[in-house]
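With one protein chain held back, the other chains of the complex are shown just where they sit.
Each chain carries a letter (A and B) given by its place in the written order, and its residues are counted from 1.
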Amino acid sequence: MKRAIELAAATLICLALLGARTASAKQAAIDTCVACHEQEEDEDVAKAVPEWRKSVHFAAEVTCDGCHGGNPRAKDEDDAHAESAGWVGTPGWKELPTFCGACHESIAHGFADGNLGDGFEGGGIPPTCVDCHMSTGHDTQHANAKEILSDPLPERLRGLPQLAQARRDVLALVQRETVVSKRVAEVSARALPPTGLARDLRALHDGWAPHFHRFEPAEFARADVEARAALDTVESRSAQLEQEAYARARLGEGGIATLTLFFAVLAGLRSRRDP
Amino acid sequence: MSARPEVVAEVANWLESRAGLRTLTRAIAATPSGRTWWLGATALIAFALQVVTGMLLLVYYVPAPDRAFASAQAILWEVPFGWLVRLAHAQGASALLAIGIAHTVLAAVRADYKQPRELVWVCGRILTLLGFVAALTGYILPWSQLSYWATTIATSPLAKFPLVGTTLVTLARGGETVGGPTLSRAFVAHVVALPLAAIALFALYGRLIARARRIEMRRGTRAIARLAGDPRARALEVSMLVVVYLAVVLALVIYVPSLAFPLHADRPADPLDTPNPIHPEWYFLWASELQRLIPDLIAALPWSHGRLAAAAGWIGELLPLAIIGGAPFVLLAVPFVDRGPERDPRRRPVAIAVIVLTLASLAVLTSLGAHE
Partner (left out) sequence: MSDFIVHSEGALAQPVGRRRVLAWLLAPAAAALAAATGWPIARYLFPAGVAAAAAAVEIPAREVALGESKRFLLGGRPAIVVRTAQGLRAYWGACTHLGCLVSWRRGRSDFFCPCHGGRFDVDGHVVGGPAREPLAPLVIEEIGDTIRVRTA
C-alpha cells in the first residue's frame, strides 16, 4: 500500500514536470530558431540572439516567430521559414513601422499620421522606430524617454526640432508614470484579489503613446493633461488599496489567533476526557 | 465531572422526551474515528460554510447580466468584509471539491463500496458530482469573462448528443447562446435546487451508512474501532475540526486571495471576445486538456489521413466528450463491477493499480492544462 503510494507520487511528479517542459512555447522557439541562428557565420545575423535575450521582448516572452512569423517547432530550415507558417523575413527600412505595428498598432498609426511619418519633409532617410528604440537591432529596451532620446541619437536626426521638443514634453510624464507604476507594482505584490490597476495603467499608456508619436506638441499637451489626471486617480486608488491590504492582513491574523486560542481550549477539554 | 445546574438537566430531559435529542446525539457520537469519517465530516462542514457564505453573498448579489459583475465587485471592494465572504465562498468551493475527491479516493482504497455499502458509495458519489455541478453553475454567477466562456465551453458538448442535442443545449442555456436566461437557470440550480438536493442526500447518506454499519457489526465483517462514543468528546472533536477548517479557509483568504481569481475572472463578460489563453478552474483542467490533447493525438496517427480523415476527426471530437461524460457513470458503477469480498488494500493490487493510474492521469492532465 505504502509502496503503491510512493510509486504513484513519483510517477505523478515525473510526468508533471515532463508535461510542463514540453508545453512551453518559449522553450520551443529556443529549441528551434535560436539553435540555428546562434551558430550563424554571418555575424550580423548571429548577434540577433544575444541582443534579443537582453531585450524587453525576451522578458515579455515574445519569441522570434512573434515578429518574424515562421514555425518555431519545425525541424529544418524550409519548414521553419515556410510562408504558410506566416514567415515575414527581415523588414526593409520603410516597412519597419508596419512590422512593429503588427502588435503596436495604434502607435504605428499615430507615427504614420504624424510629423515624422508619412508627412516627413526633411531630407535623407526618414526616421523610423529603430532610430529611437534600438541601438543595434534586437535589443529593444522598455520605452523610456531618458534612454531612448539620450545621446547619441542617429547623426542624421540630431538637428530635428520636433524631437528635441518631444523629449522635453514627454520626460516629465514618463517619470510620473514610472512612479505610479512602481506604486501599482507594490500593491499588486500584496495579497489582494486582482485589482485591475496594472490594466488601467496599460490602458492609460496606450491612450497617450499614439498621440506622442505624432510629434505634434499641441496635441500631446492635451493628451498629457488627461494622462496626468488618470495617473492621479490610479495613484490614490493604489494608496487606498495598500491600506486595505494591510487592514485585511491584520484582521485575518487576528481571526486566526482567536481560532487558535479556541482550538487550544477545546483540545485541553478533549484531552481530559480520554479514559 | 463539572457540576451542571439543575435547569440544564431538566431542559435536557424535556428535549429527550419530546424530540429524542439525547438518542440522536448518542447515535452521532457512536461513529468510528477513521480518516474516511473525518474527511467526510470535513466535507459536511465545508458544505455548511458554503451555505452560510452563499446566503450572505445573496444579500448583495444581483442575478441579472447587466448588474451581476458590478454587484460581485461591489461585494469584493465596497461592502465591509464583503471580500471575506466572497473569497471564503470561492476558496471554500475549491476546498470542498478537494476534500470530496480525497474522500472518494480514500473510500475507494479502503473498499468502502463493497457489500453492504454499494448504495452508500453511489449516494456519496452523487454528492461529489453535485459538488462539481455546483461549481459549474456557481461559476457563471459573477458574469466575468471566465464565467461566460467557461459556461459556453461546458454547455456546447450537449449539442453533440444525437437527436436531443439541440434540446439539451437550449435547456441548459435558455437560448442558443449563453446569456441572461442562462444566468437565471444557473442561479436557480446553484442557489435552490442543488443545496436542497445536497441536504436531502446528506440525510439519506447518514441513514444508509447507519444501516450498513449495523449489518457489518452483526456479521462481524468490519473492525469497528469505537462503538459507544462519548458524545461530549465527539462534540469537542467536531468543534475542533470546525475551528481548524475555518482557520485554513481564513489563511487561504488572507494570504492567497488571487487563487480564487484565475485569468480573466476579474473582467466583465464580453460576448464578442473570447480571451486567449483561457482555462477553467483547476478541477476542470483535466477535461479541457482532454479536449485539446485527444484530437491532436488522433491526428498524429499514421492512418488518420485520406479516407479515414473524416472518421478520425469525428472520433477526435467525440472521444473526449465520451470520456468526460462517461466518467461519472463509471464512478457510480464501481461497486457493481468490483464485487470481490477482499477489503485489505494490500491484497487488492488490481483495484489499487486502477486507482493510482486514474489519479496519475488526472494529475498529468491537470498539470498539462495548467501550462497551456
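Quick notes on this one:
Basically, contacts are C-beta pairs under 8 Å (C-beta built on N, C-alpha and C of every residue); 3 or more make two chains touch, one makes a residue touch a chain.
Note that this is a predicted model, so its numbers are computed, not measured.
Seen in the complete assembly, the chain not on display touches A, B.
When you scan B:W14, B:F81 or B:W303 for touch with the missing chain, the hit is B:F81.
In the complete complex, the residue from A:L160, A:A249 or A:V265 that touches the missing chain is A:V265. Only one of B:A19, B:V59 or B:A353 touches the absent chain when the whole complex is considered: B:V59. Although one chain is hidden here, its contacts on chain A can still be listed: residues 251, 254-255, 258-259, 261-262, 265-266, 268-269, 272. The omitted chain makes contact with chain B at the following residues, 2, 56, 59, 79-82, 84-85, 243.
In the analysis below, only the chains that are shown with their structure count from here on.
Annotation: 38 Å between the Cα-based centres of chain A and chain B.
Residue ranges of chain B in contact with chain A, taken from their complex: 76, 83-84, 87, 109, 230, 232-233, 236-237, 239-240, 243-244, 246-247, 250-251, 253-258, 260-261, 265-267, 345-346, 352-353, 356, 359-360, 363-364, 367-368, 371-372. Across the complex, chain A meets chain B through its residues 1, 4-5, 7-8, 11-12, 15-16, 19-20, 23-24, 191-194, 196, 248-249, 252-253, 255-256, 259-260, 262-263, 266-267, 269-270, 273-274.
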